[in-house]
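A single protein chain has been omitted from the complex, and every remaining protein chain is retained in its original position.
For reference, chains read A, B and C in written order, and residue numbers begin at 1 within each chain.
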Amino acid sequence: MNNSPYFLKPASVQSVMLRVLVALLPGIAAYVWFFGAAILLQIALASVAALAAEALMLALRGKPLMLFLTDGSALVTAWLIALSFPSIAPWWLTVLGTLLAIIVAKHLYGGLGQNPFNPAMVAFALMIVAYPQLMSQWPAAGATDFAGQWQAIFGARPLDAISMATPLDALRTALHTADAKASVAGVLGSNPAVGVVGGKGWEWVAAGYLAGGLWLLQQRIISWHMPTAFLAALCAIAGVFSLIDNTQFAGPLFHLFTGGTMLGAFFIVTDPVSGTTTPKGKLIFAAGVAALTWIIRTFGAYPDGIAFAVLLMNIGAPLIDLYTQPPVFGHKDKRGDSR
Amino acid sequence: MLAALLVMALGAVVLGAALGYAAVRFRVEGDPLVEKIDAILPQTQCGQCSYPGCRPYATAIAKGEAEINQCPPGGDEGIRKLADLLGREFKSLSAEHGIEKPKSVAVIDEQICIGCTLCIQACPVDAIVGASKQLHTVIARQCTGCELCLPPCPVDCISMQAIRESVENWKWKYPVFKINPAQREAA
Amino acid sequence: MTALQRLFKFNGGVKPAYNKEASTRLPIAVAPTPTLLVIPLHQSIGGMPRPLVKPGERVLKGQRIGGADGNVSSAVHASTSGTVIAVEMRLMPHTSGLSAMCVVIEPDGRDEWIPHGPFDFRNASPTQIHDYLRDSGVVGLGGAVFPSYLKLNPEKQRNLDTLVLNGAECEPYITCDDVLMRERAATILQGALVMRDMLGAGQVLIGIEDNKPEAIAAMEAAAHAVKTAVGESSVKVVSVPTLYPAGGAKQLIRVLTGIEVPHGKRSTDYGVQCFNVGTAYAIFEAIALGQPLISRIVTVAGNVGQPRNFEVLLGTPMRDLIALCGPLPDSDRVIMGGPMMGLRMPDDSVPVVKAANCVLVGSSDLFPPPPPEMPCIRCGECAKACPADLQPFELYWFARAKIFGKAQEYDLFDCIECGCCAYVCPSHIPLVDYYRFAKSEIWARELAKVSSDEARERYEFRMLREEREKQDHAAKLAAKAVARREKAAAAKTDAAKVATTPEQDEKKALIAAALERVRAQKEQIQPENTINLTPEQVAEVAAIETRRAEIREMAKPHVWQDD
Partner (left out) sequence: MTSYLFVVLGAVLVNNVVFVRILGLCPFMGVSKKLETAAGMGAATTFVLTMACGASYVIDRWLLIPNQLEYLRTLSFIVTIAAIVQLTELVIQKTSPLLHQVLGIYLPLITTNCAVLGIPLLNVSLRHNFLESLLFGAGSAIGFTLALILFAGIRERLEAADIPVHFRGTAIAMVTAGLMSLAFMGFAGLDKYK
């Protein structure tokens, strides 16, 4: 029989995970509206693959199957993978990424709660390193023809017909090709994929994520530290550099509403397992992700930097936590970084 | 060819001289490590490690002559600490040196004791009091449970008794970890 | 009187369902004397008292049956008159289910007091007060049972600004302090004034959670009465926000004064001393009436028909108390204390002791078994709830893997085991159990370390002694050999009469040489690396030593000053 405390607050891992999934729905709805139902197919693929991999690993490790399978954590990983991968990527890309995420990044480290790296971002980074072409084929806004997308996913039809580069990718390619005349305004102005502030259609998906994220904040599933620090730091860095030279550096609004910024801010950076946990550490961690994201987007070789930025900060998370321990009751004056 | 030889010879001389100087300048005497190892050992002085006491064993470990898994009273916990201190891999207790037993103390059966003082001479920590032809008794608080007094006793009047659990020394148990019972053994 | 006090906040805390109303509907009842009293000798923090009575002896009510032993220990008394029928090991009110020495008394029904009278503490020396309170067995009645005489020692108190009276009583179900304040406010206040005079404190702050308006009103009325009667205006009744664990001594001191008393420090170092209201009541009885602590108010609540507070003789079996309240058939456990921190009892036969503020009857409906433990997802809820500002999930992470050193680095010993973290944990991890486990392992290790250090010293001394004996022996042999040779030589040459006996000189020289060798050996034990150090290294060594001292300090058994 258990010891004190003898009664617990009604809360469970499952309800936390479920609410995260619910918070993703507005973004997914916008995704379907602008880019077709392919994303639902990808989510289904990733979910099935994740649950299968989870069940396999749990069975191999001799853990109670139903208890852990129903905790929802595998589904969260699966959905994040589906949402961060191009929705018209071939089916095996999503499935392979999901399997690697669940098996290598999660269960080899002991499963839920013990993985030092964000599994979804491990999947993204592995796949973009291995298949850079396939990972850069994004659907064009308005291309909602499901039959064509089905064919793209299951391999019958060449991708190019329905895909185009994202604004981030286009901008990076243009500025990197040492074309002296290329400027942010020039590249973005002529690009049909660009909408009001970010990618056409993508900005609405981002708004959906933002809405879901705000709901998560209101539900106290995530704390304000990470999203705020992430978005503020990204704004600040992008703002300063675009002030310095707005032909070479895109402005803050562009950075906020393109790529995976909003998904990252509320659903990826906020992962408590692989991130930091102290209040100060959370601020440092999220600001670090923002800085690295901006650096990789601007100077690096990959179109979006969030995955790498998150993984890089994951590496430093234990140390950040170690050196930002909040002072303990009664030790407020002398503690700080004394460890 | 000659140039090559000269260059290498020159290098050898210069580096040799530098090293030779350093060896003299930075000579180290004594071994503070022994103290640190000795502090980890349980000080039962039982000799199960095949050394005459804890300190000799510590010296042997520091010199690299002994393995770290030869101390049964220290148990796995002690080996882990040694492994941590020395940056070596953890090894489980070597079977030839004994097994980890619950901590116990020696008790002399006063009906049988003949007062021969042999156990007094054997006790490494002077925890047995008595005199020739007089009853001996063990100071339980200072007994390390090394069992060295058992063999010399001619009448086998000494027995080891495990320390009983009381409200004072009772320990909270490891919470039952329902997810993975195998981990408890491993951890 | 309550309005002007500025309040502070502590971080964390939770708001569980309080369930306090049911047991406050009826006034305090006096529980009947049971057929058999089992009085454990060890009822306070510190050393086990010595038994002062033998089986067969007749004892009077209030007679000392256990004498304080050691510097920290408190006396135990017979709760009523009767015959001692045994001094033996009996089941203790402790989760371990182990037994300890108890005095078993069969009451004779006459309830005959031992002669007693008031104690004039104003004209007594500090030592007399110390001994009197120790022998009257008053300990903190908030649950920590720390001997009160150690906290009322006027010699040690300097510049004590504030005496805090703890009436917060934050644990769900428990109402013993609440009803005591409602019904006996004047007595509590008298006790508080006695303590204030002993300590020479400036003001008295009585902190009561704002979910006990009747108790606040009663205490205010009493404070007002004192003010009008004797012009005593140093007493303030302060209503504090209801938030578990506001009744923890450190949390209440923080709320009332803004001072945070760190772990391992005494609150008196910060000019504050804190007592439970029940302790104040007991102090009054001990000083003004001369009655030692033989009874206390106990809440009986939980899975019973009519929860209520009783004035209970110490040693009364919990079963008898529960029977008075109409236990419900599905009851499956008895808890001493509240649902957040209470200890599960091995069965319902264990006696009420000084620590028992509440006898909580549980059932699987009332306190359902926790859902299966899930892995920690580091969500940080526990850190938000922790009133000691710890990182409970880190403590858990290392305690689970038995990496105790790391757990200690994360200030395991600042944990007050309030249960907030486990209460909010979405993974239903029994966090406090992990901390209790880690703490008791670390204490055991510290004890083992002390005894191994002692063994090392004794072993080294023995080695030294054996070496000395060997050398002495060798010296003796050598001296004898020399003497023999000389005797032979003397006999041979017939040249006698050497002024002094060379034998003695030789022996002395040999002994001196042996001593010298021993001394030299001792000196050599100094490790070489402690000489010729740079100032930085010396500083580093000193820093390491202080850190070690701190760790030793931290690892000392944790003493609550919660009363």
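Some notes on this structure:
The working rule: a residue touches a chain if its C-beta (ideal position, glycine included) is under 8 Å from a C-beta of that chain, and two chains touch if they have at least 3 such contacts.
What you see is a predicted model, and the numbers here were worked out from it, not measured in a lab.
Touch, as defined at the top, links the missing chain to these shown chains in the whole complex: A, B, C. Note that of B:Met8, B:Ile114, B:Ala140 or B:Ala162, the residue touching the chain absent from this view is B:Met8. Taking the complete complex into account, A:Leu319 is the one of A:Val22, A:Ala59 or A:Leu319 that touches the chain left out.
Among A:Val22, A:Leu65 or A:Val129, only A:Val129 touches the chain left out of the display. Considering the complete assembly, chain A touches the hidden chain via residues 60-61, 104-105, 107-111, 114, 116-117, 122, 125-126, 129, 176, 178, 292, 295-296, 299-302, 305, 307-309, 311-312, 314-316, 318-319, 322.
Remark: the residues of chain C touching the chain excluded from display are 375, 397-398, 400-401, 403, 406, 529. Although one chain is not drawn, its touching partners on chain B can still be listed: residues 3-4, 7-8, 11-12, 15, 18-19, 22-23, 26-28, 31-33, 36, 84-88, 179-180, 182-183, 186.
To be clear about the criterion, only the chains that are shown with their structure count from here on.
Taking the mean of each chain's C-alpha atoms as its centre, the chain lying closest to the overall protein C-alpha centroid is C.
Distance from the chain B centre to the chain C centre is 34 Å, each centre being the mean of its Cα atoms. Rounded to whole angstrom units, the spacing between the C-alpha centres of chain A and chain B is 53.
Of all residues in chain B, those that touch two or more other chains are 178-179. Counting only residues that touch two or more partner chains, chain C has 372, 374-375, 430, 433, 436. Residues of chain A touching chain C in their complex: 1-9, 11-13, 15-16, 64, 67-68, 71, 73, 110-114, 223, 272-273, 277-278, 321, 325-332, 339.
Looking at the complex, you find that chain C touches chain A at residues 10-11, 14, 16-17, 95, 250, 254, 260-263, 265, 333, 335, 337, 339-344, 362, 366-372, 374-381, 383, 387-391, 393-394, 409-411, 414, 419, 422-428, 430, 432-433, 436. If you check the complex, the residues on chain C that touch chain B are 42, 48, 92, 94, 96, 98-100, 372-375, 400-402, 430, 433-434, 436-437, 439-441, 444, 447-448, 451-456, 458-463, 527-529.
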